[in-house]
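Worksheet for the structure shown next.
The complex appears here minus one protein chain, its other protein chains still in place.
Moving on, here comes chain A:
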Amino acid sequence: MRTAPDTADAKSIAAAIRRSQTRERLRSFGLATPLLVLLLLSFGIPIAILLSRAIYDPTIANALPRTSVAMQSWSGNGIPDDETFNALAADLKANQQQGNISEFAKSLNARLPGARSQILKTARALDKEGVSDPASVVKSVPFWTSPATWSTIENGRHALTSFYLLSAVDLRWTADGSLERVPPEQAIFLRVFARTFLVAATVTLATLILGFPLAYLISSVPKTVGAILIIAVLLPFWTSILVRTAAWTVLLQKFGLVNDVLLWLGVTGTRLDLMYSRVGLIIAMTHIQLPFTLLPIYSVMRTIQPSQMRAAYSLGGRPLTSFLRVYLPQVVPGIMAGCLLTFILCLGYYITPALIGGAGDQLISNFIANYVNVELNWEMAAALSFILLVFTMALYAVFARVLGLDRLKPV
């Protein structure tokens, strides 16, 4: 027969349970660790390194060590003293001899267009035999006696820089330390961001207009018919973006099927240039994104009982009123999930604009790729990535918080 519970035993049992739960927690975390480590190595760290390039650029500081020291006493107005010019001459000569001059010239040129040729010219002049007064050689090039040159160097000699991020939104520092818009001929990025958002919004709207009635149709027909119709949505969904883009490049050709049909219907009198156009891009992107918008809507619609609408009718609701007040409010989460997902994915489009869009239809991802592949300007690519990522992640956070990640199932 048991007497009063032994408190010491109860305590040790509680401790044992806690220990075992901690062990279980650790074990379950241990199971997830390999994937988390892999994601860190092949996703987290690469992106962090890329983004760091947007704010950390030591090229100018490394190229001009002596000048950097000499400039510490500079007031920031006009041009610095002769000592700084001597230091600059020594730095330029050292760079020329070590073969680093073109890297420095490229970096300064990114901040001050036209600087490259001036730097290379000066460095060559300094490297000649028998230069007695290097400072005057530098000063004889008008580029070095311009205050704009020196305020650019002053900004650039700090390895941590806001220059590229500001450039990515068409802003820059003035000599007196305030922000201003860059001149219109250099202001390209806000336009590209605006274009990306406009294309994403247009495609989202188009997929909703096309997809909503079809989702409604599929969810209200008998199951077997619905299964056939949903396959028509899933087959393109399962085909890769590249293959679908390839199909559209074939269809949108001047002598392609779309033009054939438009001509046959008498919509147009002549063949249209749909390839390399905004219209062509939006048609192809709408085709690719349509299932992404439709499927979350459909998965909500099929949970709604048809008896609800019948009840609404029998209570005297007219079709439109019943639809708006009974049906639609229940579908709103699905509409939001589908549209938000399509909008987020559209912001990152790269393949389709590259193949179907014209020069004026390239989206922000295409500019990022171009800065990496063609211009070799990693800092600018990083800054544009930074801003694109901020928008994408903010919308993703909204999606996860408001709608829940369960709506992202790949059907």
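The working rule: a contact is a pair of C-beta atoms (placed from the backbone, for glycine too) under 8 Å apart; a residue touches a chain by one contact, two chains touch by 3 or more; residues count from 1.
As a convention for this text, contacts and distances are computed from a predicted model.
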{"item": "\"PqqA peptide cyclase\", \"Glycine--tRNA ligase alpha subunit\", \"Polyamine ABC transporter permease\" or \"Cytochrome bc1 complex cytochrome b subunit\" - which is the UniProt name of the missing chain", "value": "\"Polyamine ABC transporter permease\""}
{"item": "Sole residue of A:104, A:150, A:163 or A:248 that reaches the chain not shown, by the stated touch rule", "value": "A:248"}
{"item": "Residue among A:97, A:240 or A:268 touching the omitted chain", "value": "A:240"}
{"item": "Candidates A:46, A:76 or A:360 - the one touching the absent chain", "value": "A:46"}
{"item": "Contacting the left-out chain in the complete assembly, out of A:21, A:97 or A:303", "value": "A:21"}
{"item": "Among A:123, A:165 or A:347, the residue in touch with the chain that has been omitted", "value": "A:347"}
{"item": "Chain A residues touching the omitted chain (full complex)", "value": "21, 24-25, 27-32, 34-36, 38-39, 41-43, 45-50, 53, 210-211, 213-214, 216-218, 220-221, 229, 232-236, 238-251, 253, 255-257, 260, 287, 290-291, 306, 309-310, 313, 319, 344-345, 347-348, 350-351, 354-355, 365, 368-369, 372, 378, 381, 385, 388-389, 392-393, 396, 400, 405, 408-411"}
